[in-house]
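One structure is given here, and the rest of the page talks about it.
All protein chains but one are shown in place.
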Amino acid sequence: MQWETVIGLEIHAQLATQSKIFSGSATTFGADANTQASLVDLAMPGTLPVLNKTAVEMALKFGLAIDAELGMTNIFARKNYFYPDLPKGYQTSQMDDPVVGKGHLDITLEDGTVKRIGITRAHLEEDAGKSLHEDFHGMSGIDLNRAGTPLLEIVSEPDIRSAKEAVAYVKAIHALVRYLGICDGNMAEGSLRCDCNVSVRPKGQAEFGTRAEIKNVNSFRFIEKAINHEVQRQIELIEDGGKVVQETRLYDPNKDQTRSMRSKEEANDYRYFPCPDLLPVVLDPATIEQLRGELPELPPQKCARFQSAYGLSAYDASVLSASRELADYFEAVNQVCNDAKLAANWVMGELSSLLNKDNLDIEQSPVSAAQLGGMLLRIQDNTISGKIAKMVFEAMAAGEGDADQIIESKGLKQVTDSGAIESMLDDVLAANAEQVQQYRDSDEAKRGKMFGFFVGQAMRASKGKANPQQVNELLKKKLEG
Amino acid sequence: MDLHTLTLRQIGDGLRDKQFSAEELTRTLLARIKQQNSRTNAFITVTGESALEQARAADARRANGENGALLGAPIAHKDLFCTQGVRTSCGSKMLDNFIAPYNATAVEKLANAGCVSLGKTNMDEFAMGSSNASSYYGAVHNPWQLDCIPGGSSGGSAAAIAARMVPAATGTDTGGSIRQPAALCGLTGLKPTYGRVSRWGMVAYASSLDQGGPMARDAYDCALLLGAMAGFDPKDSTCVDQPVDDYLAQLDQPLKGLKIGLPKEYFGGGLDSRIGTATHAAVAELEKLGASVKEISLPNLQHAIAAYYVIAPAEASSNLSRFDGVRYGHRCDNPSDLSDLYKRSRSEGFGSEVKRRIMVGTYALSAGYYDAYYIKAQQIRRLIKNDFIAAFKEVDVIMGPTTPNPAWALGAKGNDPVAEYLEDIYTITANLAGLPGISMPAGFVDGLPVGVQLLAPYFQEGRLLNIAHQYQQVTDWHLQAPTGF
Partner (left out) sequence: MALQRTDVEKIAHLARLGLGEEELASTTETLNNILGLIDAMQAVDTTGIEPLAHPLEATQRLREDVVSEQNQRDAYQAIAPAVEQGLYLVPKVID
C-alpha cells in the first residue's frame, strides 16, 4: 500500500524579553537554580501576574510577519494540571482568543518549489520550570528559573507531508523569529522547541489517520529522524494489523526511536477557563501600525530583492536570505566590492566552509565583511588571482590583517609585466626542453593535454603570482612559435 | 480612660493631644487580647513584639511633628493578608507553617500610614464560609453571645473588634465576608468596588470576586481605614488606576435628595421578619434625614447563589492548586511518589469545606460540564450586573437587610453546607457585580445585632460611608457593646 504522511507542528519559541511574561524576574539562561524565581514565579500565595508589554509586541510582530488575523481582544486562560515544574498548578496560556490567529508561511523545498504552510494560530503562554533527574536520594530536583519565561506557541495546519518539509518549515520559522529579533533560536538551550504531530493514511484517503505527538524534538536533524522513525513505526504497526493510538511520545536520539511517555498517558482534562487575574488584552490599531512600520525586510522579500537587484539565482538568493545576519554580511561585502555575484560566491563558498569547519556563526566570522569586500576589490583590479585570493583569505582568517597588508607583506601581488613573464617562461621552457620537443611533435589533441603541464610549471615558477591569462597567451605563442 | 473602648478617630485625637502614647495604647490592647482571646478565639497569631516596635516608631514619628490620623493606630489583619515574617495561615493547616516572605499591598499601605498591627485574625479556612467554623484554629465565638457564630469568613476580625480587643481590622469579602460578620457582630464593614483595594498579597479564594476592605465600629473609622488601604497598585492587573476619594470629606454631606431603592426581592420569604422590621426602621431614619424611598426590582437575585457557588468554587479550584507540598505549606510525610505527595499533602492540609468547594469547582470546569455550569453562571452574572445597572438609573443607592437571619448557634447548621450558603443571599450579588457595599448596625434580634446593607454604583464608597455616618449621627446601635466586653 502507498502511504501518505501528514504532519502538523507546534513550535514553542521563547521570546527574547529581558523579564518574564508575568513577573520582573530575569530570563537569562544558565543561572544558578532558582535564583531567577521571584514570588510570582514560585506561585507564592497572594501573588498576581502583570503582563509584559514587549512579549505582546513580539507576538504581534510575528503575527504581522505571517500575514495573520490579529486577536484585537485576546484573552489569557488557565490550563489546569498538576506537575512539579508548574508551580501554580496551572499554566497561564491562551485558548479561545489567541493574540495571533490564522496566517501562513511559504517555504522553499529542495527542488526550488515554494509551498504555503497554513498557521492555525500563535498564542502567548508561560514556560514551565525544569525537573532535574540527577538522583537526590531517589528524589528529583525542581528549578523554576525557566518558569514564566514568555513563549509563543506557533501551531501549524496539518499541511506538511514529509520530514523534509517539516524541517524546511521549522527552518523558515527559525529564520523568521530571528529576523524579527523575537527569539534567539538557540535550539540547544531550548529557545526553540518543536512538538510534531504525525499520522499516516493510505494515499488518496481524505480522513486523517490517528496521530501521535512527539514531544520536544530539539534540532533540525532530530526532527527529520524522529518523524521518519515515527512514520515507519506507524506504517509497520498498521500493516501488521495494529492500530495507532493517540498518545504522546518522546524521541530518543541515542537509540533513534520514539517511545510512549508514561507520565502523559492518562487522559487529561485541563479545565481551561479565562484567567480571573488577567483582563482581556485589547490591542490598539495605532500600536499595530507602528509595529508594522518597524518590521524588518523579511526572508521572502529579501530573497526576491536579491534576485531582482543583484541578479542572483533563486538558489543563491534563498541561501543568502535564510538568516538576517548572513544577508547583512553579504550586503556589506557587496557594498565594498560592488559585484554581487563575486560576493555571493565567496560568502557561500570559502566563507561558509570556513565557518562550518570551525562551527561558527556568521556573527563570529574571523573575516569581517569589510575585509572580504576589500580582498574582492583586489581580485577585480587584477592585483591578485582567484587562487592567490584563497591564500589571502586564509591569512585574513588567521588574523594576519587586511588583504592589502597581506598581499604586500607576502609579496603576493600578481605579475602582469609581460616582459618579466616572458623571461620567466623562457626559463621554464629551457628547463623542460624534452617536454617542449614532445609537445611540438604531438597532434592537436595531445597538445591540449600537455599544455596544462607547462602552465603548472610556469605558475609554480612564479609562485602563483603571474597573471594566469597572460601566462596562457604568452606560453601558447612561445610553444607554437 | 478605658483605652480599649476608643475608636480610631478618638485614638487619633488622643495621640495628637498626647493623652497617651501609641506604645501605652498598644500595651493596653495586647494585655486585653491576652485576657479576652480565649473567650472568642478571634486571633490566630498575636505579634506583640513587632506591635510594640511599630508603636514606638509611630510615637517617634509623632514626636518629629508628623500627625497622620492613623499614626500609632492599632489594627489587626485577617490572616489571609501576607505579613512578612509572620505566619499567614488562611485559617488552614495547609499554611500553618507558612511564614509569608512579603507584605500584602494593603498591609504595606496601612503600615506606611502608621498603623500598628497587633496580629492576625481567625477566619474560615481560605475564606470559605459564613460562620468562621471551618477554621483549622477552631471556631470563633460571637462576643454578643458566645455560643453563637460571629459570621464569616472575616469572623475573627469582627469578633476582635466587637470584643474591644482592637478598634478596627482588615477583612476580605468574596460573597459577604466583611458585611455579614459586621452585621452579626454589630459593626460597620465595607466591601469596596472590585479593584479599589489591591489584591496583591491577599491569598486568593475567588479572584474575580475577592476584595479587601475595612471593618470597624463606625463609618468614620471605616472611612479612615479605607482611605489608607485603597489605591492603584501596579502589581495587581485588576486594580483600578483611579484616584482615591477623600472619604472623610464626604461624610458630612447632607442626605437631602438621596434616592434609596428597596428591592422587593430582599424582603421576601426566608427573611427573619424582625430583621425586615429593623431594616424598615433604618429606612425611616434616613427618610427623616431627607432621603426618598422607592421600591425596585432585582429580578435575578434568586439565581445569585447558584451562580456564585459555581464561579467562586471554579476559581478556587484553580487558585488552590498551588498548594502542592513542594515550595511551601504542608507536605505529607514520606511521599511514595508524586501522586501520593499531591493527594496526601492536599487532603491532610485542607479541611472538608475547602475540599468540597475545590471539587465543585473542578467539576464545573471539567470537560462536558463547562458550558452548563461555568458559562451559564457567567451569563447569570451578567444578568445580575444588568439588574443593578438598570436599578441605579432610578435610585442612588440600594438598601436592604445584610443577612436573612441573626447569628446562629455554633453547630446549628450541622453538616449541611447548603443551609449555610443560603445565608449569603443578600451579599453575594455585590461581589458578582463588583459593586461597593456597606453593612451598618441597625438593631437587635434576641439580643444579637443585625445589620442593614447599602449598595452603590462603582467607586461610590464615599456615598456609602456618608450615608452610614449620617445614620450613625442619629442612632446609637453602633455604640452598643456586648455585655462582659
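A and B label the chains in the order they appear, each numbered from 1.
Basically, contacts are C-beta pairs under 8 Å (C-beta built on N, C-alpha and C of every residue); 3 or more make two chains touch, one makes a residue touch a chain.
Model, not experiment: these values are computed from the prediction.
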{"item": "Residue of B:Met1, B:Met359, B:Ala390 or B:Val474 touching the missing chain in the full complex", "value": "B:Met359"}
{"item": "Hidden-chain contact residue, picked from the options B:Leu6, B:Leu258, B:Leu432 or B:Leu455", "value": "B:Leu432"}
{"item": "Given B:Phe43, B:Tyr205, B:Tyr220 or B:Phe350, the one touching the chain that is not displayed", "value": "B:Phe350"}
{"item": "Listed residues B:Ser237, B:Gln250, B:Asn319 or B:Thr403, member touching the removed chain", "value": "B:Ser237"}
{"item": "From A:Leu51, A:Ala332, A:Val436 or A:Leu479, residue that would touch the chain that is not displayed", "value": "A:Leu51"}
{"item": "Of B:Gly400, B:Pro417 or B:Gly462, the residue in touch with the unshown chain", "value": "B:Pro417"}
{"item": "Hidden partner chain, residues of chain B it touches", "value": "97-99, 101, 193-195, 208-209, 234, 237-238, 240-241, 300, 303, 305-307, 309-310, 317, 321, 324-329, 331, 335-344, 346-347, 350, 355-356, 358-360, 362-364, 366, 372-373, 375-383, 385, 415-418, 421, 431-435, 458"}
{"item": "Residues of chain A in contact with the chain not shown", "value": "17-19, 23-26, 32-39, 42, 44, 50-56, 82, 84-85, 131-133, 136, 138-144, 250, 261-263, 269, 271, 274, 276, 278-282"}
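Everything below uses one rule, namely that only the chains that are shown with their structure count from here on.
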{"item": "Chain A and chain B, separation of their C-alpha mean positions in angstrom", "value": "58"}
{"item": "Chain A contact footprint on chain B (complex, rising order)", "value": "80-82, 88, 90, 95, 98, 100-102, 104, 199-204, 206-208, 234-238, 314-315, 317-318, 320-324, 326-328, 338, 342, 362, 365-367, 370, 374"}
{"item": "Interfacial residue positions of chain A with respect to chain B in the complex", "value": "39, 42-51, 78, 80, 82, 84, 87-90, 142, 269, 271-273, 276-279"}
